[in-house]
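For this depiction, one protein chain was excluded, whereas all remaining protein chains were kept in their positions.
Coming up: subunit A.
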């Protein structure tokens, strides 16, 4: 494993490569994407440390290899956090390693709060990276608003290390709320659950999470969750209003939990699928299409986040199942990512929904520009 200790060393290392490498942060998300054929690993683990943190400006800058845990602890000490609530892939993928902020950015990892606070890419203010030719490139900065030139920050977020090796990232952070409440409705079927979440998300009560966890064995045990956060009195007021709204919507009992961090960690990390065999799909769709999409595909289990707009499906590990998921997604202008599956299936079915030919050509063009020698995670996003 090559592990440069500085950005300059990273640039030197990439410039000197003569064969493809697998780019790696903490290794906890290495099984995302198509398998990379590379004999050598290039680690960002040596690019570690928070170089700037200004709580009053809601800004943090850190090396790509900085453990997420270190960043979250630093923020928590000032009562702040990364608002996009990044998923921890380790339980689902059965992986080890220490998640890094670079890995979070490279995979644009977001969680339930995506519906309110945006995705990882929305919180990214600036990047520094080493492109495939070994050049150090910077883009964006550390300020909230910036339209100075093209936004390569977004391009690098979710590029899975195929356009450059991230070396440093600047993030917008947000205050930790004083209080939170989670409303729980039991026994809703998927369609009713999405309708209830839609009513909540369409209300002025600033919902910061809306998920539905069906229970295939016991329909009455299905849970629909709606979260709000903020100052104490405000949370109490909105919880009351949302309880009325959800009661009217679902004609069922609505329970209010003041402490539900574990429940949301379960939603975020899709823990219900962690110990079950099968392929795990992440499907991004219009919320109202979620239940129909699930019903149209043979599956072992389903879960909904983002008010129904993020559908997690557990299916058989087969090309046929993959083809069914992809076709169902394509019909609804949704897209399906194979998040967990055997390497052979990720290679044959691809991890990501195939792009339209015109977009695939642009993507290939960008790869050729940023990594002309095809050295960085080749094949991870598409064959």
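Everything that follows uses one rule, which is that a contact is a pair of C-beta atoms (placed from the backbone, for glycine too) under 8 Å apart; a residue touches a chain by one contact, two chains touch by 3 or more; residues count from 1.
As a convention for this text, contacts and distances are computed from a predicted model.
Student: According to its UniProt record, what is the protein name of the omitted chain, chosen from "Propionyl-CoA carboxylase beta chain", "Acyl-CoA dehydrogenase family protein", "Aspartyl/glutamyl-tRNA(Asn/Gln) amidotransferase subunit B" or "Glycolate oxidase"?
Tutor: Options "Propionyl-CoA carboxylase beta chain", "Acyl-CoA dehydrogenase family protein", "Aspartyl/glutamyl-tRNA(Asn/Gln) amidotransferase subunit B" or "Glycolate oxidase" narrow down to "Glycolate oxidase" for the missing chain.
Student: Have a look at A:274, A:300, A:347 or A:366 and name the one touching the chain we're not showing.
Tutor: A:366
Student: Which one touches the absent chain: A:28, A:43, A:59 or A:100?
Tutor: A:59
Student: Which listed residue (A:171, A:264 or A:306) would be found touching the missing chain in the intact complex?
Tutor: Per the contact definition at the top, the residue touching the missing chain is A:306.
Student: Please identify which residue in A:146, A:247, A:296 or A:348 touches the non-displayed chain.
Tutor: A:146
Student: Tell me where the left-out chain touches subunit A, residue by residue.
Tutor: Subunit A touches the chain not shown through residues 54-59, 78-79, 108, 114-115, 118-119, 121-122, 131, 135-139, 141-155, 157-159, 163, 174-178, 198, 201-204, 206, 230-231, 233-234, 237-238, 284-288, 306, 309-310, 333-335, 337, 352-356, 358-360, 362-363, 365-366, 369-370, 381-382.
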